[in-house]
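This is the structure I have questions about; it appears just below.
As you look at this complex, bear in mind that one protein chain is not there, while each of the others sits in place.
Up next is chain A:
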Amino acid sequence: MNNEDYGYDYDYLFKIVLIGDSGVGKSNLLSRFTTNEFNIESKSTIGVEFATRTIEVEGKKIKAQIWDTAGQERYRAITSAYYRGAVGALIVYDISKSGTYENCNHWLKELRDNADDNVAVGLIGNKSDLAHLRAVPTAEAKNFASENELLFTETSALNSENVDQAFRELITAIYQMVSKHQVDLGDSGNNAAAAPKGPTISLTPTPNENKKSSSSNCC
């Protein structure tokens, strides 16, 4: 299904979460990246959905395990549990709806509160095909991103503009962070370790990880 999926044959497994307001196009970003599909008739995401794709970065095969979360506020209590073990996150807004951009602050805080301190974050202005309806100036978002040390890309899941690039940049950033830090291999305290082969990357020491797992073990 995935054009570049190497199955078990990968060097690293990165867990990445997609967050952002309802209706900004998170699910279609994911399907565009993982299966190169765009579904105009997609339903709202309930809980979380999941897809993977393996890409090559600096000669290493990296499997991105991407969790797409529900955007509605009511679900945050549930979805924050999915941040556990994530090494990357994309905060998505809709360039044609300023409210979704303004909420990025909330999402960033949500992420800082629930995810790992070293999690790599990208800001994504989606629906760039709706240029005529643009409500969020690119420069402003870029500014916000650099202030908060976020990667920034404007994408269109509809016409696939920049989608691959946005994910690749994030994955590359994670990889570089990982190779810079001494990599904590073989940690099994998080979800990303679920796949049986290949080292899983965690950016926190194990004790912290364990503490997190037990506290958010909701089921």
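Methods note: contacts are C-beta pairs under 8 Å (C-beta built on N, C-alpha and C of every residue); 3 or more make two chains touch, one makes a residue touch a chain; residues count from 1.
The criterion applied here is as follows: contacts and distances are computed from a predicted model.
Enquirer: Name the absent chain as its UniProt record does, using one of the following: "Rab-GAP TBC domain-containing protein", "Exoribonuclease phosphorolytic domain-containing protein", "Succinate dehydrogenase [ubiquinone] cytochrome b small subunit" or "Ribosomal RNA-processing protein 40".
Expert: "Rab-GAP TBC domain-containing protein"
Enquirer: If the hidden chain were put back, which of A:Val17, A:Ala51 or A:Cys104 would touch it?
Expert: Of the listed residues, the one touching the omitted chain is A:Ala51.
Enquirer: Could I get the residues of chain A that touch the absent chain, sorted low to high?
Expert: 22-23, 40-44, 46-52, 65, 70, 72-75, 77-78, 81, 191, 193-196, 218-219
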